[in-house]
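If you scroll down you'll find the structure; I have some questions about it.
The complex is shown incomplete by one protein chain, all other protein chains being positioned as in the whole.
Showing chain A:
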Amino acid sequence: MEEHHGLNYVRTEMLGEQAPPVSEVGAVRWVRENLFSGWVNTILTVISLAVIAWAVMAIGPWLLNSVWEAESLAQCREILAAAGAVNEHGTFGACWGVINDRWHQLLFGFYPPELYWRPILAFVLMLVALAPVLFPNVPRKWLFFSVAYPFIGFFLLWGGTVWLPLMIAAGFVVGYIAARLTSGYSTLITSAAAIIAPLIWWFYLMGPVTEALHSMIPIGLEAVQSNDFGGFMLSIIIGVTGIVLSLPLGILLALGRQSNMPLIKTICVVFIEFVRGVPLITLLFTASLLLNYFLPPGTNFDLILRVIIMVTLFATAYMAEVIRGGLAALPNGQYEAADALGLDYWKAQRLIIMPQALKISIPGIVNTFIGLFKDTTLVVFIGLLDPIGLSSAIRASSDWQGIYWELFIFIGAIFWIFCFGMSRYSMYLERRLKTDHR
């Protein structure tokens, strides 16, 4: 203890670090502070415990009495009755036999069973393609595979001639060449050429060229019709394509909305406000009924493709607004510093503005992704057999008439795994990108 004489004080030795008092650590303290601090909290804790106990007692026995091996609901009930799992309403227990019996339909719809390896391979390759996009420690050169994947996936899933995906890919090369040829002119002309040239290719030239090539060198896989697609495979195809496309399109739309060119700005605002303003289901009906009228005659657009377009447009409008929020949060000084250093518009966007705006928008972006993925179940209303549609089909069969909890729990659980995964990933990403040290 130093003595203090008057105002004059000089510390003679520095104090070492000490452990906190015992009352500040440990489980007891946690419980006391978090569950029983005051009578309101105590009552709430007790009520919560009661609710949890009730839920466990209500659902627990039902889960404990699970039956996995059964070929129909009747058989399942027999097994339960034999095991004595009965209450006042009849047999009491979960019949997971339906999943066991019909899982392939829930996953693949009516995809030919001997070809299941194709969607499975496509799924695995999708994970490989996503890895370099999602995780920074995967070598950058794998991104080439990510770029090629959409065409590989398309070929594996639908089959048919190998030339079709190749010619679709060639459309991007056409766009690139058009951009190079017009690079001497203004940005607007270059951008327009880069968009219009591939559209002309895809709509008018690609078909004949593909046919010609296929008749010369016929390579391909057995074709599978879109009608046979279904189940989670369909949800994932629509969901993942929508997610992958809506982010870049949303960025462009958000930038367009901020543009100081009135025409571009107006187009973007009208698009966003229109698409956000109508229910997705009306867009889906449009996709199933009307879209063909707007397209050049003769193009017979696949229904799944049409649905993907609509789902993507819908998500894009939301995405644009989420990203606009991120853009608005950036101080003007970031644009000015980029300008002052001589970065042009696209470089400034790519290197300075978007990395920050997207980082701010991560929660909103992932929110939109999750919404989009779950909204894929709406396609049941236009006759596509997503997992919900299939569950109706399964319940309509004589074997499984009357079952529903097990199917919906299974479907819900799978959706939950995907959505929870996205949510966790977004939290990981936010942590990884946290550099502002505020």
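Just so it is clear, a residue touches a chain if its C-beta (ideal position, glycine included) is under 8 Å from a C-beta of that chain, and two chains touch if they have at least 3 such contacts; residues count from 1.
Methods note: contacts and distances are computed from a predicted model.
Engineer: One chain is missing here; what is its name in UniProt, given the choices "Sulfur-oxidizing protein SoxY", "ABC transporter ATP-binding protein", "Deferrochelatase" or "Signal recognition particle receptor subunit beta, a GTPase"?
Structural biologist: For the chain missing from the view, the UniProt record says "ABC transporter ATP-binding protein".
Engineer: Which one, A:343, A:393 or A:429, makes contact with the chain that was left out?
Structural biologist: The one listed residue touching the chain not shown is A:343.
Engineer: So one chain is hidden, and I want to know which residue out of A:8, A:137, A:398 or A:435 touches that hidden chain in the complete assembly.
Structural biologist: A:435
Engineer: Of A:170, A:352 or A:366, which one is in contact with the hidden chain?
Structural biologist: Looking across A:170, A:352 or A:366, the contact with the absent chain belongs to A:352.
Engineer: In terms of residues, what is the contact footprint of the unshown chain on chain A?
Structural biologist: 331, 333-334, 336-337, 339-344, 347, 351-352, 355-356, 359, 433, 435-438
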